[in-house]
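For this depiction, one protein chain was excluded, whereas all remaining protein chains were kept in their positions.
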Amino acid sequence: MWRVRPAKLDDLQPILNIGENRLSSTLPKTRDALARKIEQAWASLNPVQTSQSPRRFLFVLENTDTGEIAGTAGIDSRAGNGQPFYNYRRDHLVHASHELNISRRVEMLFPSHALTDLTLLCSFTLKQELRNTEVFELLSRARMMFIAGHREWFTSRTVVEIQGVQQEHGGVPFWDSLGRHFFNMDFETADQYSGQLSKTFIAELMPPNPVYVTLLSDAAQAALGQPHPLTAPNYDLLQREGFLPGCYVDIFDGGPVMEARTDTLKTLVTSQTKALHGSHQEEGDTCLISAGEGVEFRCLLTPVAETLADDVKVPVGTWRGLEKTAGDRVRISPL
Amino acid sequence: MWRVRPAKLDDLQPILNIGENRLSSTLPKTRDALARKIEQAWASLNPVQTSQSPRRFLFVLENTDTGEIAGTAGIDSRAGNGQPFYNYRRDHLVHASHELNISRRVEMLFPSHALTDLTLLCSFTLKQELRNTEVFELLSRARMMFIAGHREWFTSRTVVEIQGVQQEHGGVPFWDSLGRHFFNMDFETADQYSGQLSKTFIAELMPPNPVYVTLLSDAAQAALGQPHPLTAPNYDLLQREGFLPGCYVDIFDGGPVMEARTDTLKTLVTSQTKALHGSHQEEGDTCLISAGEGVEFRCLLTPVAETLADDVKVPVGTWRGLEKTAGDRVRISPL
Amino acid sequence: MLVIRPLQNDDLDDLYAMAQKAGKGLTTLPADRELLQRKIDRARESFSQRCAPEAALYLFALEDLDAGKTVGISGIDARVGLDEVFYNYRLSVTVNASRELGVHVRTPTLNLSNDMTDTTEICSLLLSDEYQGGGNGLLLSRCRFMFLDDFRKWFSEKVFAEMRGVSDTSGHSPLWDSLGSKFFDMEFSQADRLSGLGNKSFIAELMPKYPIYLPMLPDEARAVIGRVHDNTRPALKMLQAEGFNFNGMVDIFDGGPVVEAFVHNIRTVREAENRQVLVVDHAMAPDAPPDQRAMISNRSFRDFRVTTIPMTCIGPDTVNLPGEVADAIRVESGDQVRVVPLKDGGLLPVAPLKGV
Partner (left out) sequence: MLVIRPLQNDDLDDLYAMAQKAGKGLTTLPADRELLQRKIDRARESFSQRCAPEAALYLFALEDLDAGKTVGISGIDARVGLDEVFYNYRLSVTVNASRELGVHVRTPTLNLSNDMTDTTEICSLLLSDEYQGGGNGLLLSRCRFMFLDDFRKWFSEKVFAEMRGVSDTSGHSPLWDSLGSKFFDMEFSQADRLSGLGNKSFIAELMPKYPIYLPMLPDEARAVIGRVHDNTRPALKMLQAEGFNFNGMVDIFDGGPVVEAFVHNIRTVREAENRQVLVVDHAMAPDAPPDQRAMISNRSFRDFRVTTIPMTCIGPDTVNLPGEVADAIRVESGDQVRVVPLKDGGLLPVAPLKGV
């Protein structure tokens, strides 16, 4: 059975093993940095927080039968984690000449920190072979189940960065036309720094002035606000969840930032808490089910045999996955 | 009986007579310009529009017994009327020094045209003695009744500019600290130009770069986003209607721009169309009632004796004010 | 004999003929009779001081007295940018550095600037093809520095010249194609023409106001920023020899450089000296080469006249002028004139020793 639970230090090596091909740049790639991140994530689950820093969560997808770790998903309670969270805001200026009776809209990219301190979904990685299964939805939406169960830790809006267009030979058109000139490094390097270092180097190296879109290369203009084709399943899932691309794009690859009002996320609207009861059937509609606070948070897929006003009947195997027993409160949400 | 109807050219002199003390700067102050505005407003009411320019509406508050004109209220279907609509957007930048371990939020005003082409409430004037009566709500909300009846002419968001702080001796702290330096004229002059001329002069004279709030005078900083005390009734009414101040302020006086989703405006949500029926009572809850499309639009206050599923019973005097008769469709909304 | 004098009403036909021949590229002197007439009127008002000093446009004609024909024009715009807005790009550098990453990047940047506002511009130089050479171009250009020198209070401390930037034979400017045209659907030649007709500031209103980072422009556009058109190279060399330097400003359309100098540092100004006229009855040495000639001005504001004479005419205190030369520049014996070598590197004979 696949289930999502908070990452522990024991998961360090398995997470590093997930593979090279993952899409997330927000997960550290070195052992030490990842260890620190896991420790911080674990500490964040403590209801009474000792440190002043914003909570950052990291979950793993675990096969309870084999112990295999097949994916990760994260939530930063405050984008930027106390530092500015950088994006470009797409907007336009109007250049007008009264005498020549001409008025033109000029597309601009303004450096912005407006999304700083909003809740951010991040660090999503999943083994290739599971990408087209229900497990994909489990891993992604488990975060929304967690948010629903710990709503006070999160802000009224939630955002998620979608990877932007990358060419087959590795070139990133948006980066090559813009960021490369100022950061003097290739996209991979900058992307890694961004994941590992404080974002100060962005403030230091990014030009403070807005950028004229028309001066970007054609390929960069075409890539602006476009998701990487490989992210399509993720993009679609987030859209079903209620996320929409707005006017913000990533400063490195120009990929879209999707935004949603946290309280109107599908999982938060459709999920309900019920009392756990047993069922002998292994059939029924597959639902997300989660339980537990903080370090005890678990989320799985389960067939739901029957749900009454305040009760839900699920197979006892699901109880074990949740580490809960009859009468305990659980949260369910349809797929 | 007071009623709101579209302004006609006959209303020209009465409108000019309403008085000097009015708060609106978006109503032309010269006879010629006002005549042009009324003509354009009248033409805008034609369902099949001949010109390509955006619709601009102007309504008057008329005493049907005496013929007195005591106020005006307008709607621009597209703010800016085809030209940029200028505001300052309040936002902040983060100035951070890694080495000194310091990070500061710096409040900024960015020139913005983001509200261009949204529906704009404007041109509100009302004789002093009527300001604290129900007529005030009639005149203001009649526009929402009009929007409800002609929804396709308006955009998904509606905005309204609230006059900013002005000192007793006429000084406008925000203007005196900012605009005056660049426009080289006093606030009154700039405000009049803004009402009368194309907004090109704003593009020509306003500095294109953002402004640091901390460099404004203390009085200007205090005035930023604050409504003029005299606008309090208007501000409260609009807030009840669902408008909220956002991040935009007026470039001249720093007054707030209130924004709302058009479809969630209280009048649009609570109003219903019914068939008109007679009542012999002059009692009942006072409601807004409107009827008629385009040039035939009328809106009044009426006591509603009884309302059934699809019928509403109101005094026959109200019929005459609406210029409608039994069985005609009318729209009602509670005060 | 060739003489510099204020532009006059009857120069219109000659000017028009010159402008027609010059074709595209000389935006300050378009082949448009009405516009040329307006320029003449403005010049006449300026020399007669019927307009505000800061609105003055001094235009000088180079007249071939023997042929009775105007064969060149040059000008001084007393103050630019007071009527309309005067734009340049300033070629700047933006430095971004991260100590943490050991990255230090210098990005050349164009910043829109109005900094030449209220400054004196030398402009409108045009010399007929058949009069090129023999120092005529030097005379036409440098006579202006003698005027600036004698009437400094009407001008700014610094003066500048906009040099024509790179464009190809068909009138395409690489910078315009990659920058201006992205903001304004217009061919460079058309923009350039409108600019010459006085609409430059209107076009500038449509140009980008925020800094342009050069690495975002294509190579061919970057290559021409601050570079002059091949045809303009001699003019640039001449101004450099006078002490003009590139001041970091470039034209917003074609990227041509702006060069500037303090008036007091201009070679012509530094080296000019006063002499008394002595009208003599022997003729001048015929056709001394340019490097042995000197410019001589009559120091008159309203009827400013300059011609060239062999340096052999110049003594320690006086200058010997044949009657016809004195007539041409409207001076008599005893009048004070100002003389300066036509070419740099020349030195007036018997220069009085300074100091010691």
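Order of writing sets the labels: A, B and C. Residues in every chain begin at 1.
Heads up, the rule we're going with is that a contact is a pair of C-beta atoms (placed from the backbone, for glycine too) under 8 Å apart; a residue touches a chain by one contact, two chains touch by 3 or more.
Predicted model only: the values in this text are computed from it and were never measured.
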item: Among the chains presented, those that the missing one touches; value: A, B, C
item: Residue touching the undisplayed chain, where the options are B:Met185, B:Ala222, B:Cys247 or B:Ala275; value: B:Met185
item: Absent-chain contact - pick from C:Ala52, C:Ala67 or C:Val93; value: C:Val93
item: Full-complex contact with the absent chain, from C:Gln49, C:Asn114 or C:Asn274; value: C:Asn114
item: For subunit C, the residues touching the chain missing from this view; value: 81-86, 92-97, 99, 104, 106, 111, 113-115, 117-118, 201, 245, 248, 262, 265, 345-347, 349, 354-356
item: Missing-chain contacts mapped onto subunit B; value: 93, 95-100, 102, 104, 106, 108, 177-178, 181-185, 193, 197, 200-201, 204-207, 209-212, 214-216
item: Touch list for subunit A against the chain that is not drawn; value: 98-99, 203-204, 208-209
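Here is the rule we use: only the chains that are shown with their structure count from here on.
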item: Highest C-beta pair count, chain pair; value: A-C
item: Chain closest to the assembly centre - both centres taken as Cα means; value: B
item: Computed distance of Cα centres, subunit C from subunit B, in Å; value: 56
item: For subunit A paired with subunit B, centre-to-centre distance based on mean C-alpha positions, whole Å; value: 41
item: Residues of subunit B whose C-beta touches two or more other chains; value: 98, 203-204, 208
item: Numbers and ranges of subunit C residues touching at least 2 other chains; value: 100, 205, 209-210
